[in-house]
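With one protein chain removed, the remaining protein chains of the complex are shown where they sit.
Per-chain numbering from 1; labels A, B and C assigned in written order.
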Amino acid sequence: MKYGCFVILLFQIIKSCINIFFSLKELFYLSYLILPISTVTILNYYLISANFKLKTEGGVRKYYKSFYLSLENILIFLRRKTEVNFCKKISVIVLTVLLAVTVASGAAFAQEKVIKIGTLFPLTGSVALAGTRCKAAVEAAVEVINNAHPEIQVPLAGQEGILDGYKIVLVHADHQGKADIAKAEAERLFNQEKVYSIIGCYNSACTAPASLVAEREGKIFMCGCSSSAALTERGLEYFFRMAPTDQTESLEFCEVMEWMNEAKGANVQTIGIIYENTEFGKHAADEGKAAAAAAGFEVVADVPFSPGATNMNSEVQTLKAKNPDVVFGACLGGDYTLWVRTMKQMDWLPKMCLNYCTGYQDPVITQQLGDDANYFMGGTGYAPEFAELMPAVAAVEKIYEDMVDVPFDSDSIQEAVAVLILAQAIEKAGTLDYDAVRDTLYANEWDSPLSMGGKVAFVPGGQNSKAMSMITQLQGGEYKRVYPVDLATDEVVFPMIPWNER
Amino acid sequence: MFFQIAIDGLLTGMVYALVASGLSLIWGVMDVLNFAHGEFLMLGMYVSYWLGFLMNLDPLISWIASGVFCFLLGVLTYKLIIQHTLSGPSLSALLATFGLSMMLKNIALNRFSPNFRILTGTLLDGKRIFLGNIVLPLPQLITSIFALVVVFIIYYIIKRTRLGWAIQATAMDKSAAELMGINTEKIFLLVFGLGGLCVGIAGGLLPSYLAVHPEVGGLFSLIAFVCVAMGGFGSIPGALLAALLIGLVEALSGFYIAPVFKYVAVFGLYLLIVMVRPKGLFGW
Amino acid sequence: MIKEDRKKQDLFWYVLVAILILIPFIPRVAANSFTQHVFILILLYASMSQAWNIIGGYCGQVSFGHSVFFGIGAYGAGMAIVKYGIVPWPGIVIGSLIATVVAVAISYPCFKLKGHYFAIATFAIVEIFNRLFMVWYWLNGALGLDYPMLKVGWKNFVWYKTKIPYYYGALILFVIIFGIVRFIERNRFGYYLKAVREDQETAEAVGINSAFIKLAAMALSAFLASFCGAFFVQYNFRVEPPMVMSLHVSMLFVLVTILGGVGTFFGPLLGAMILIPLQEYTRVYWGGLGSGVDLILFGFLIILIMVRQPKGIMGLINEFQNYRNRKRRRIISTEAEIN
Partner (left out) sequence: MLEVCEVSKKFGSLVANNKISFNVEEGSIVGLIGPNGAGKTTLFNCITGMYRPTSGRVSFQGIDITNLPPYKVARLGAVRTFQIVHSLKEMSVFDNVLIGAYLREKNTEKARELTEQCIEICYLKKLRDNRAGDLAIGLQKRLELARALATNPKLLMLDECMAGLTSTEVNESVNLIKSLRDKGITFLIVEHIMEAVMPIADKVVVLNGGVKIAEDSPEAVVQDNRVIEAYLGQKYGKKCQLNSKERGK
């Protein structure tokens, strides 16, 4: 039995090798075609990289001819030469260069009646998890739009494509969580891939420069879930954001606290904020502090930490020492689990714990943390438990789940909303003209069964004014709605049940 | 409070020590900066995680598997990469291991998805020991004890066995060792394997309280570098002491100054120590 | 003979610069902004790596700390535009002066350290700076500085619709930095740098103040690096610590130089010519697949090159030249036999 695991591991490794190989298969075919051409034109390396026109048959034949000539030369060279080792070395270098060339010269296919839309998410790097989910959400939404899904109660689902048969084609790009790459990729998507619009970028730090590119091009940038409030305060004309901002969430958190104080006699006064020290976390914390000050609560602990931490002992110790009644948390993924577990080790809990759009909402968090995840609260835009509020989601979610094996979370669903709203606007405007679509986006209130509240409308600057989120609490591994009161299903458990009583 | 924090810091430090001792070994003997060290750790953690997830093996058992896995990984790395780069400037090994780290990280991303994973329901999960006011989390405690034991075993091997002497000889002067009839190729291979073994054992134990994801190795390897340099290259006790010191400083400065400054304090401490003792605490 | 060689090299250099000047006029390049982007990055990284090469290659002090200077330069330009709302130039100058001072201040004690100890110390310095900048409120900390919409032109050094001026900006940077290094390489300072790299004791024994030489090299290197940083931020309209001041950025410069050939004049350019397109195009073509295929491939290719040719591409070229020379010698010797 115990040896079996090794076999499985080995099998996994072999499988992964094969997979990688096959994902590159296309490249190999391509390189067979272009390798000889590139050999000849290696001096014109950069010319080739600029989309050279080999599509005409004559061109290909010419290149092949010169290839054979050069092949002969190489053979003669080889025969004369004794130092095969040197040849080997140079061949590797040449191959790598050629690979770059080959890659550069791949030609994109063209098709009639297609709207290209670019996605720009962090598919690698430290927030790759969220990025891949967002990408899948966009794909799910496009699937709904492109094909007839009469069973799905979402606008445009019933028909095939938009604008009488236009289909949406996605071009995916990866910004690795780096702002400079995001900007370069946005430019490439617009100029080279000729995409109509970009959906992205998850990280607010990347959305900022990428959306500026769109603004300059006069093209539309749809942002799903970047939460920095500053994005929509820049006065951009072609920028639209679906999700509620940190600001909205912070205000909501304070509202909850006031409500608890009034309705439940909770008497919570002090706040501690723990956040990852990145653009996102800092924003959230700043908004949190501002909201707390406005509502008259006192922030007693301000604990930023470096993401990807190896331990969070001192962070939690600091919180424990200051012992705030309420903790606002902005920790992503692995940091969130580490944080919760460290709190358990230290045997400390605040009375109440409110989380921003973060690790708390990750659908797998209850699997990962088990009972330890319970009684935490947070703002939630969507959770599978909201099915009765948002009945249309389930069918779309199925498509999405086939891709990533988890249900939607509050972040990724917003990206799907972004695509759907854009498609609806194009459909309604009846044209692909950017200004017309933009004006249509601003002028109407859109049906959006995937958003909480079911409506989307934009105010100048591009913020979705109907964006809302609910406060939920994890109870028994499920997201229970606890606030606002009229939509609540369950009573809030207050204070959080201490670790040793669970 | 102070003691609680100090003990937390020391427990963290032990894990750093285990990660760093492997690095120190490689470094001391071969003068190669292994940038992929953190990725070895990450893969070791994945091995342990998958064994736990698929076969219900506890990390307390599966560290053996991840240790062996990382040993083989180390050996392979040496055979396929490091061996060939040794003829060039010392930087080329660095570049190659950097490429390796990038590759391993993204293979993990490709295969295991960027999900963070954590083992629940292990033997030690959430168990604690109370000593008066002080809470000792059992997973960390056991990991630290392991770390200490492994570090001491490695130290013993190096100081007291024939193999260890051969390693020392190779570290001091490769060509002289060759003249003495030591197969330095083999020693290098072994040392790289041993380095992998150390980090593999650490990786095997960590999933009992730390989430596994492809990026988990980054900060660990950085701190391991600092540990090794602070302790003096090739010195296992130096690495141990430095790691404990770093754990302590990290925890104390994190609490008494501010959590954001804890790594500033750690790196600052390193600079200070190195300014006073340019060859590290135990430098040769 | 040396003079002839030099003339040949100079000629090559002039031709290269001429080609680089003409590149934007090639219609295919002019029409494709991504190709321009790649070119700009090549020139930028070549310049930056050459700046690193002064201290890391010629002087042999492998510093991983150059992103600090790069970052300070970037923040200089960023602060001038975002916080003070003026043209970037004074910020760039002040930034680069600060970078030079910081370089001297931190490397003075660090030069006591040898080899890997020095490298790790610079690691630590980058991390310290990164974390401090992340919480430095005056510099907007982790939020970063975002450029507002500015008037385009050389005054602000900002263009939105075209990249050609950026290309020429990068080219100017490239020519200046490469020119400086070429000048140094052929003069006393360059030889002294090499002497210090090879053997500090010998250098001291023939009257070289090695501490001063190293400091001077570091200062020059940091000064030039900070200009590259300023260019980078002018190009990207945003500056934040992880983007300009992280180990990853530092690594990139070192990688480019090692790949091309450490301590050689054309090494950084060759390295950038290989590494940057590789990085950019792998990302373009496989990045969208997600799951890091591009980076797997990128890493694999780096390993491959290093395993095959640990001395970098210049090592390969040297080998080729040796081969040619040997062949030439063989020909000469056979001729001599015949005669």
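Note that in this section contacts are C-beta pairs under 8 Å (C-beta built on N, C-alpha and C of every residue); 3 or more make two chains touch, one makes a residue touch a chain.
These numbers come from a predicted model, not from an experiment.
For the options C:R28, C:K112, C:K194 or C:H248, the residue in contact with the chain missing from this view is C:K194.
In the full complex, the hidden chain is touched by chain C at residues 186-188, 191-192, 194-195, 197-199, 201-210, 263.
The definition used in the following text is that only the chains that are shown with their structure count from here on.
Once the centre of each chain is set as its mean CA position, chain B and chain C turn out to be 32 Å apart. Chain B has residues 106-107, 109-110, 113, 260, 263 in contact with two or more other chains.
Shared interface positions of chain C, i.e. residues touching 2 or more other chains, are given as 131, 134-135, 291-293, 295-296, 301, 308-309. Interface of chain C with chain A (complex): residues 23, 26, 28-29, 31-35, 37-39, 131, 134-135, 141-144, 146-147, 149, 160-161, 232, 236-238, 240, 242-243, 274, 277-278, 280-297, 301, 304-305, 308-309, 313, 316, 319-320, 323.
Chain contact summary for the complex, chain B toward chain C: residues 27, 31, 33, 80-81, 84-89, 91-96, 98-107, 109-110, 113, 222, 225-226, 228-229, 233, 260-261, 263-264, 267-268, 270-271, 274-275, 278-280.
On the chain C side of its complex with chain B, the touching residues are 62, 109-110, 112-114, 116-117, 119-121, 123-125, 127-128, 131-132, 134-135, 247, 251, 254-255, 258-259, 262, 291-293, 295-296, 298-303, 306-312, 315.
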